[in-house]
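The structure appears below as C-alpha cells.
With one protein chain removed, the remaining protein chains of the complex are shown where they sit.
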Amino acid sequence: MSELTAPKAQPDAPQASLWKDAFRTMARRPDVIFATLILLFVFTMAAFPTLFTDKDPTYCIGRDARQRPDTWFAGEHPLGTDGFGCDFAATVVHGTRPTIVLALTVMILAVIIGLVLGILAGYYGGWLDALISRALDVFIVLPMLLGAILLLSLFRNGGSSGGLLSTVGPPVIALTVFGWMEFCRYTRAATIETKNLDYVTAAKCLGAKDRRIMFRHILPNAIVPVTAVIPTTIGGIIVTESALAVLGIGVQPPATSWGVLLAKGTEWAGGGYIYLFGIPLLLLIGTVFAFATFGDALRDALDPKLR
Amino acid sequence: MGRYVIRRLLQALLTLGVALFLLHYMMALSVQIRGNPALLFFGGKRTPDPAMLAQVERLYGLDNKCYERPGDPCLTPFVERLQDYASGDFGTTLSGNRDVGELLAVYIPNTLRLFMFSTVTLVILAMLLGTWAARHRGRVIDHSVRGTTILIDSVPVFLILLAYTYIIAVPLTQWARGIWGSESFMGQLFRPNYSPDYPWTTMIVPGIILGTVGLATLTRLVRASQLENLGSDFVRTAKAKGLKKARITVVHVVRNSMIPIITGIGYLFAFMLSGAVLTEGVMGIPGMGRMIFQGVQRQEVNLVIVGLTVSAVVVVLVSLAVDLLYAALDPRIRYE
Amino acid sequence: MRRMKIAMAATAAAVLALTSACAGDPDDVEGEGDGGSVLNMQIGEPRSLIPGGSGESEGFRIIKNVYEGLVYYDAKTGEPENLVAESITTEDNQTWTIKIKEGLKFHNGEPVNAAAFMRSWNRTAYAPNVLPLNGFFSTFAGYEEMNPEQLPEEQWADPEVPEFPPVDVKELSGVTSPDEYTIQVELAAPFASFATMLGYEAFFPVAEECLADTEACEKQPIGNGPFMFEEPYSIENGGTAVAWDEYQGDHAPSIDAVRWHVYLEGDDCWADFLTGDIDVCRPSAADYESAVNDAELAERRIVQDGTSIVVLGFPLYDETYQDVNLRHAISVAIDREGVLNVIGPDRYNPLDSWVPASILGGGQSACGEFCTYDPELATQLLEDAGGWPEGEKLRIWVNDASDNVDIFRAIGDSISQTLGIEYEIVSMDWPDYLAAREAHNLDGPFRDGWGPDYNLNENYLEPIYGNGALKNDNGFENEQYEANIAEAGTASTIEEAVELYQEAERTLAEVFPSAPIFVEQVSYFHTERVSNVIVHPIYSGPGGDAELRDIVINE
Partner (left out) sequence: MAENLRVVGDTLPGADLNAPLLEVEDLRVEFKVRGKRIPTVRGVSFTLEQGKTLAIVGESGSGKSVTSQAVMGILDSPPGYVTGGEVRLRGVDLLAQDEESRRTVRANHIAIVFQDALSALNPLWSVGFQIGELFRVHRGTSRADAKRRAIELLDQVGIPDAKNRVGHYPHQFSGGMRQRVMIAMALALDPEVLIADEPTTALDVTVQAQIMRLLKQIQDERNMGLILITHDLGVVADVADDVAVMYAGEIVERASIHDAFKRPAHPYTKALLRAIPRVDTVGRELEVIPGLPPNPAALPSGCPFHPRCWAVDPERCATEAPPYEEVTDDHRSLCHFAKEVYRDER
C-alpha cells in the first residue's frame, strides 16, 4: 500500500545532517530496532538458506506429507512436512530468496524509472512534463494488482522450472510496469521545488550543466521523499506477489515463494493444518510489518513536522 | 468554478482515453508477440488451414493486419472496440457464450454494494483512530494506534478473508443461529459465503474486511492532517474566540482535514478494486472483482480487459468526483 | 462401425463433462428464504436445460428432475427401470418397441406421448442444431441422412459450431409411431444394451411449447418430471424448483422443493454446508480429514466408489518409452498411497485396472503387481530396461486445471525418489494440452483422465485406446485388442460383450500404454435434516448430489 503523505524535501537543511538526524532518531526507537532485527533475519535467510536448514526442499516423500511439527519444533522435521512430504522448514527457508529477490528487483527498477522520469519531468517541464504527468495519471488508473493481473494473463506462459530469473521474471516485469508511479510523483514534486531554490539558480548562472545540476543538486533532495516510501512499498510488493500466487499467475510452482506457500497453505488451513498456512503467513506479516514500521519511522524521521 | 469543472472533465476524458488505449495496446502486443489467440484456439503447434484461421480471427475481431506487426498500435480495431463499448457491446465469454454486457449489469451493483460497506468502514475507522492518535500525539495511544493499523494493513486482505471463512465463520454462524435463529439478521450475518438470498446481510462482513485495505494509510493521513490543523493558526483563533472544543473540532478541524482525506479515499479506491478481486473470489460474490478473477482463471482475456476497463472508468470517475468535492469543500479552488 | 460412432459421440460428451462440470456464478436476486421442506443443493454452471443440449453433469442434475425419461437408472445398481415407459421390448436387438404410459402430462398440460419423445429425438439428431448429445442417435436407422458430412471447416461462421450442408431430412426414419403411445425404433445394427441408454437426457421428451421458444424454455423449462420451475432459473443465481402437484409418474419425491445454490467451485459449498445452508456437499481436500474424524459428521457420510479415473499415459510413439519394462518400472515406482496422502485421503482410491470396479465388467485388477508400489521391483525393472538415459529429465505433462499439478508433482516425487530420476512437471492450458496430446507432441508421461458416459467397461477401453496408433493419444495399436473390441461390438448379449472387453483390457495390461493411478471416490456428507441420501455413481456432480426423488427431509 502506498502512502500519500511523503514528507517534503527540506532543501535548506544540509543533506548529510538530515540523514544523520534521521538515523539517530530511528536508532532510538524500540519498534525500529525490532523491525530491523526481523529484516536482518529474513535477509539472512534469503542470502544463506543453508544456515537455517540442511534439508533439501526437493526431497519429498508423499507418505510423510503433512506431518505436524513437534511440540518443541525438534526432531527430523522441526516445522513438520508440507503437503508434498517435503521438509517444511526447508521449503519455507528456500522460498524466502525468490520472494525477497522479487521484491527488491521490482523496487530497484521502479525507483530508477521513477527517479529518472520524475527528474526529467520536473526539471525540464513543458511538453515533457505534460507527457510524463499524463502517463502518471493513466498508470495510476490501473492499480498495481489489477495491472499485473492483466499483464500476466495476457502474456501467460506455460509452467517453466528454470532458474530464479525465469521464475520471478514475469511477475517482476508486471509489478514494475505498474509500480513506478509513486516514486515518479514524489521525485517530480521535489525536483520542481528544488530547481527554483537559490543555490540551484546560482549553479545555473555559474554555467553548470543540466546533468550536473540534476545529479548533484536535485537528486539528493528528490531521494528524500522517495526513500521514505521505499520500505512500505517493498511490503506492498510482497503482499501483491502473494495475491498473484493465490490467483495462480505469480511465481509458478514447483518454484516456491511465500505467495506460493500461502496459496498451497490456504488449501489445507481449513483441515486443521494451520501451520502450513500460519508459518508462511507469520513470516509474511512479520516482514511486511517490519518494512511498514521501518518505513513509518523513516518517514517521521525525515519529516520532523509529524514527529 | 465552471472552468475548473470543465478542465477537470476534459482531463479525465483524456486520461480515460489513454488508459483504454493502453489496455488495448497491451492486448494487441500480446497478440503480436505471443501469437494470435485464434491460433491458440487450434492448439498452438498445429498449423490450421489459413481460411479457417481467418474465420476465427473474424470471430474474435482480430482479422486486422496490424495484429501481425509487432508494435503496431492497431488504431482501427481500437476505435471499433470503443464504438462497441459505446453501443453497449462488450463481447461474449468464450465458455458459455454469455453476453458480457449482461454480466456487467449483474456484477457492477454487487461490487458497488460491497464498496459501500468497505468505504464506510474505512472512513469511520480511519477518522476515529486518526483523530484519537492525533489527540494523544507521541503517547502510548498514538504509537499503539499506528502500530496496530500498520499490522492490520500488513496482513493481505484476502488472507484475513480466508482465515475468516476457514476458521471463524462457521462456528460464529452456528453460535448466532443458536441464539437468534437461522433466518434472522444475525443468523445470516456471519455466513462464510455470500448468498444471493440475503444480498445485503451477507455482504457486510466481506465489506468490513475489505475496508481494512489502506487503513494504516488513511489513519496516518487523518492523523497528519488533524495534527496540522490542530496546530494551525485558525484553530488558535477559534480557541481565542472562546469556542468549545467540540465546536472547534467539528467546524474548524474536521472540515479542513477532510480535504487530504478525501484525496486519500479516492486514491485508496483503486486499491480496494484490487482487493475486491480476491475478496469476491473468496466469498463467492458475483461482482466485478470475481469477474476478473474468473477471467484470469479461465483465461478469458476479454473478461479481464472489460473488467479493467470498468475499473479504469470507475477510478477516473472517482478521482473526478474527489476533485469536484475538493472544490465544493475548498473555496480557494472554487474561486480560482 | 456403429459402435465406433457411439463411442466417439460419448467421448465428446465426456470431454464436455470434464471441462464444464464446475464453476458458476451466484447472483444477487432476492430469493425465497422460506424453510419448509426445501432442499438446498449446490450446483455449478449448467450448459442447457433442454434435453439434448447439456451433456454435462450439472445440466443433467437439473434435467433429470425436471424432466422424466423412459427409464430411470436405479442409483444403487445402475440398472434401468421403466419410468415413462410401460414396456420396452425387442426380439432381435435391432427393432425395439417402446410402450408409453398413458395420461402423463407436461407441466403446461401437453400430453407426454410418442410425439413428445420423437420431437425431442429428431431435434437432437438433426445435425444443424449442433447439440452435444447428437451422437447418441448414431445407432438409429436414418441418422446418417440427418447427419451428412460436415462442411469443410473454413466455411463455418463460428469455428466452434460445425456447419452442415442443407439437410432436408428432419426426422429419424428409424423412429416411427404406430399409435399415440407406442414408439418403434429401428436401429442401424443390433445393439443389446439399447435400453440402458434411454434413461439419459438425450432421450427425454420435449414439449411443443418449449421448442416454439427455446430461449424461454432454457430459462424456465417445461418438463414432465416431478419438479418444476415456477420462476426462471438463472445461471448466476440458481433457482428453485418446486414439487409438481400434478405429477402422475411412479417416482415422486417427498420434498416440497429444491433450491439450487450456485458455487464457483464444487467444494466451495463446504462452509455453507457446515452452517446448514447446503444439505449435501463434498468437502474440499483439506476438510476431509476433519470431517471424517468428526464422529457426528462421519455418520452422515456417503462413501461410494466413483467412476472417474486418473491415468498416467505413456507416449508409445516416443523412442525413450519403447521398452515395456521402463513403463512398468515407472508405474511400480509410484507410491499411490503416498500420492493419495499428498492430495488428501478419501478423494481417490488406488487403481489397479483400466476399468474401475464400479463399472459393469470392471475391477479386474488387470494391472496387478505393476500397479503396486515396490521400490525393489521398480529398480530391477529399470535395470532390465537398460536404465534411464543419462542426464535426461523425466518430463511429466499435465494440464494445469485444479490440482492436477499437485497430483503429478507427488507422482513425480515418488518416481524420482524410487528410481533416482530427476523429473520436471510441464503444465499447459487445457486447450493447448489437449491439442499437444492429440498431436503426439508430448515427450514424456502425461496425465489422462476419464469419466464414463454409461455403465459398461467398453466405455473405458475403446474411446481411449482404440482407433489406431495415429488417432489415440498414446499411439497404441494392437491387433488382438482391436479384434476383441470388434467382436464385442456385435455380441448378442451384454454378458458376452463384457467378457470380450475384459479380454481387451488384459491386452492393455501386457502392452502397458498407460499406468492406472486412481479411481475417484465419491464422498459426500449430508445434513441432519435429510435422510435416505442416495448418490448416483455415474451421474452425480463434482460438488455433491443426491437423488432428489428419494431424499427425505426429516421434520
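The first chain written gets the first letter, and so on, giving A, B and C; residue counts start at 1 in each chain.
One rule holds in what follows: a residue touches a chain if its C-beta (ideal position, glycine included) is under 8 Å from a C-beta of that chain, and two chains touch if they have at least 3 such contacts.
If you're wondering where the values come from, they're calculated on a predicted model, not measured in any experiment.
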| item | value |
| --- | --- |
| Missing chain: touched chains present in the view | B |
| Contact with the hidden chain (one of B:11, B:119, B:148 or B:232) | B:232 |
| Touching residues on chain B - with respect to the absent chain | 138, 231-234, 236-244, 247, 251-252, 255-256, 329-332, 335 |
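Basically, only the chains that are shown with their structure count from here on.
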| item | value |
| --- | --- |
| Chain-level touch network, classified as line, ring, star, complete or other | complete |
| Averaged-CA centre spacing for the pair chain B and chain A, given as whole angstrom | 22 |
| Between chain C and chain B, distance of the C-alpha-averaged centres to the nearest whole Å | 40 |
| Distance between the centres, which are taken as Cα means, of chain C and chain A, whole angstrom | 47 |
| Shared-contact residues (touching 2 or more other chains) in chain A | 248, 269-270 |
| Of all residues in chain B, the ones touching two or more other chains | 166, 281, 299 |
| Chain B - residues contacting chain A, complex | 11, 14-16, 18-19, 22-23, 26-27, 29-30, 33-34, 138, 143, 146-147, 150-151, 153-156, 158-159, 162-163, 166-167, 213-214, 216-217, 220-221, 224, 227-228, 260, 263-264, 267, 270-271, 273-274, 277-278, 281, 292-293, 295-297, 299, 301, 304-305, 307-308, 311-312, 315-316 |
| Chain B-touching residues of chain C, taken from the complex the two chains share | 20, 23, 25-33, 35, 45, 47, 153-154, 156-159, 235-238, 261, 263-264, 268-269, 271-272, 274-277, 429, 431-432, 434-436, 438-439, 441 |
| Contact set on chain A toward chain C in their complex | 59-63, 65-66, 83-85, 158-159, 161, 248, 253-254, 267-273 |
